[in-house]
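Structure record follows, encoded as structure tokens.
Note that one protein chain of the assembly has been removed; the remaining protein chains are unaltered in position.
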Amino acid sequence: MNGPYVPVVGLEVHAQLLTASKMFCGCSSRYSGAPPDTHCCAVCAGMPGALPVVNARAVELGLLTALALHCTVPRASKFDRKNYSYPDLPKGYQISQYDDPIGRGGFLDYRIGDRVIRWGITRVHLEEDTGKTTHTDVDGREVSLVDYNRSGVPLMEIVTDPEMRMPEEAREFVSALRQVLMYLGVNDGDLQAGSMRVDVNISLTGPNGERNPKVEVKNLNSLRALERSLAYEIERQGRLLAGGETVEQETRGWSEKEEKTVPQRTKEYAHDYRYFPEPDLPPLVIRQADLDRLTGTMPEMPMTRSGRFVSQYGLTPFHAQVLTRERPLADYFERAAAADRSVPPRIYANWITGDLMRLLGEEQRAAEEIPIPPENLAELLSLIETGEISGSAGKQVLDEMFTSGQAAHAIVERRQLRQVADSAALDTLTDEVLAANPGMVDQYRKGKTNVIQALVGQAMKSSQGRANPQVVRDLLERKLN
Amino acid sequence: MIDLTSLTLSGARGLLDRREISSVELTQAHLDRIDRLEPQLNAYIRVTGDIALAQAVRADEAMRRGEAGELAGIPMALKDILSTVGVPTTCGSRILENYVPQYNATVVDRLAASGAVVLGKTNMDEFAMGSSNENSAFGPVHNPWCLERVPGGSSGGSATAVASSEAVYALGTDTGGSIRQPAALTGTVGLKPTYGRVSRYGLVAFASSLDQIGPITRTVADAAAVLGVIAGPDPRDSTALNAPVPDYSAALTGDIRGLRVGIPREYFGDGLDSEVRVVVERAIEVLQSLGARAVPISLPSSEHALSTYYVISPAEAMANLARYDGVRYGLSLPGDDIWSMYALTREAGFGAEVKRRIILGTYVLSAGYYDAYYRKAQQVRTLVRRDFDAAFGEVDVIVGPTTPTPAFPIGAKVDDPLQMYLNDVYTVPINMAGITAVSVPAGLASGLPVGVQIIGRALDEETILRVGDAFERETGHNLLRPPMTAEVSA
Partner (left out) sequence: MPISRHELEHLCRLAHIALDESEMVDMLGQISTVVDHVSRLQSVDTEGIEPTAYAVPIDSVVRDDDTELSWPTEAVLTNAPRRYGDFFEVQSIFE
């Protein structure tokens, strides 16, 4: 599709940091859904004379990310002013980091099938988000409306090395990066809402290694949009070059509706950011002791954890990956598995990835909102494993635990779901079943032995699922032969 | 009867504390004087008489309850670059003519907590860019010593208000000399504290790595008292130093015996007016007569400090003034689109000097020029700082002229920016190094005030104030009052 051309892809990921307050002031950074200009003060609304003060937690989250991405963290870092004008940028400059970012030269390993891919990270830096501009029509006039609630929300930019990558690889990289950021608790991974934003640079390298101009595609608010827009650009640029035309260096946007990239109307008509050190903020000295402390708090990363789930718990790679996709789910699995070690880990994996995730999906709940304490799940699975209740009864119990929050044994007792293994009771039960189904008894004796299934079913039904099907079967067979 | 407007801060303090006068009387006397003198001086952009009198009433009550702070009841003036809630803060600019801040600068809060009475907001060069106060959108300020001459700038309004007794004291800001230079030209005391000694929160930024707030007073003792109130750490200013505030007044012992006074060769070169030289040399003799020892020193990089200043300060100003775009506050002129709105608003809102500095700042930071200008200037800044470090290894203070000439006629240098910039040649190096200096009246040259500049180590305001105070007690130069104000009060 792209003929002799090889795509070179670089990614810029902006991630809002999960702090309580903004990057440089005490306004709440949880602005989502708030009425316009209700999360603002002198600092984030750019009032004359206001001064920024760095949020220590934002620095920590940035450093944590830099460490997780194997970046080199400098001994000293600083902030710079990036000068450009736009109405959503209240100071006329953005406080960012230019030549001393908090991390540079790292990488992220991720997996596609059995392949482990390493993509280089150029840098990680801290900055502040801008306000939000919407373009609209007021009384027939085309105007832009500005809301500064988002202005000053802590933002981290992660820039990758440009590498020869296919759209699927870019997609899986961002997916893996998103997972890492969520694991670290630095970002909520919400591409749709824009708390994580992806821009991509793509150029094609020709058959003789010649570089062509790069195109930046912005406004990618899903993994799918990222993959599709890259595929589209590779095709578009390839066609242009094959036809002897040149690719224009420009910024394009992804149109979800048209499934294509379109040239973006430019934001600024003259570009020259004129970076210089932010005089209002003394430099940051990063001490080894701080880094050691952060490293100590760093959770196990998803790919490592998935591997461990296979080796330590004997899970299938599939189950391991599903469970480690989100940190709360993986934590849940491990807490449940530790609560009762007599139940094999794969049983936990089966139930969590099966019925429990189905219930979460039906209720549209996130993994951290599982209403069943892991110890209670362990108790339930133990009841099933020891034959106290049947598997089918177990599903009913799980459903009720999910809605009521009650413990398994309470539900089992109340609904009398404990399996009946008492031979006297089952003796009577099986006699009744045989007496009620003379036709099937006849068939069995003529050699059609598989009707035993139906007879067991009848017995289970009249016991309301509480009979132990294996015991019933043994009894029936003994009586029929 | 005593002329209430002739009182110094410490003088007024005594009378107020002994209930011999009330703050309301003192405030009203100053408001009356402002009424009489302002048509000639134009030191204030806005007089807030009602607010001042209300504050005076509260101060009188507080003093009766015995809860008054050190500055309680004493009328003062604020440079109109300090953010005051509910009172327009124009920075001497059209672009902020109608801007009403919704918060107070930290210094304004500290003054309020001490019971200060604010008479109004003083005139200034637009966004503190200037050395003559001719760059104000609200007209030039006239020097009370000679109305045809400039009072210096950019805190020309504050210096003039204090010199003419339109206020007991005032706050100014100093980026390259903007407190010391007008203080020298109006015969007042002007203190630029160490960078970081006073919070900049709410000081509308001109050049953030240089700006500092300080007092303009009629005595060194008053400057010490005001500094004690406004200095100190502030969680809202990351560059405010986290150092304890000493009792500056207690440092004024009058004893400077054995003190080593550095005399920098470079401060007595060709550009120095011969009469000013004589006055400053006489001042050094006075210090020696008080037991100080004069030590010749050299500050070799100071000849480059001015160039450094005119790279670094416009660069920072370019960014600091980018926010005046007609979107959130201030002047806003509609255009064909947003970009023309920006350009038209800034064209109409900024004066010529501000535009020059913005363009200059844009130039020195623009692609391809950063290393040649900005980085180079920062390196030279290091050299300037090292000069002082080395000098302070040998001496306790450095003494020289504050300005090369006394006040010059209004209009004399407006068309020649470079000549105008040379006014700051002796003051700029101090800002570059982030250290402290005070200008103290040293006598007259052809009837115009001359200031002597006493430069100290970082955070060593105590020593320069002690030297200034000893000098003042010995000479009484600070008691000289401008002739025109004498006529008015007569």
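Letters A and B mark the chains as written, and numbering starts fresh at 1 in each.
Simple rule for what comes next: contacts are C-beta pairs under 8 Å (C-beta built on N, C-alpha and C of every residue); 3 or more make two chains touch, one makes a residue touch a chain.
These numbers were taken from a predicted model, which means no experiment stands behind them.
When the omitted chain is restored, the residue from B:110, B:346, B:413 or B:466 that touches it is B:346. Checked against the full complex, the one of B:326, B:404, B:456 or B:482 touching the unshown chain is B:326.
One of A:26, A:120 or A:185 touches the chain omitted from the figure, and that residue is A:26. The residue from B:194, B:249, B:320 or B:405 that touches the chain not shown here is B:194. Among B:81, B:118, B:150 or B:458, only B:458 touches the chain left out of the display. The chain that is not drawn here is touched, among residues B:58, B:293, B:356 or B:473, by B:356.
One chain of the complex is left out; on subunit B, the residues touching it are 98-100, 102, 194-196, 209-210, 235, 238-239, 241-242, 301, 304, 307-308, 310-311, 318, 322, 325-332, 334-344, 346-347, 350, 352, 355-356, 358-360, 362-364, 366, 372-373, 375-383, 385, 417-418, 421, 431, 433-434, 458. Within subunit A, the residues in touch with the undisplayed chain are 19-21, 25-28, 35-42, 45, 53-59, 76, 78, 85-87, 133-135, 138, 141-148, 265, 267, 269-270, 272, 274, 276-277, 279, 281-285.
We take it that only the chains that are shown with their structure count from here on.
Separating the CA-averaged centres of subunit A and subunit B is a span of 56 Å. Chain contact summary for the complex, subunit A toward subunit B: residues 42, 45-54, 81, 83, 85, 87, 90-93, 144, 146, 269, 272, 274-276, 279-282.
Listing the residues of subunit B that touch subunit A in their complex gives 82-83, 89, 91, 96, 99, 101-103, 105, 200-205, 207-209, 235-239, 315-316, 318-319, 321-325, 327-329, 338-339, 342, 362, 365-367, 370, 374.
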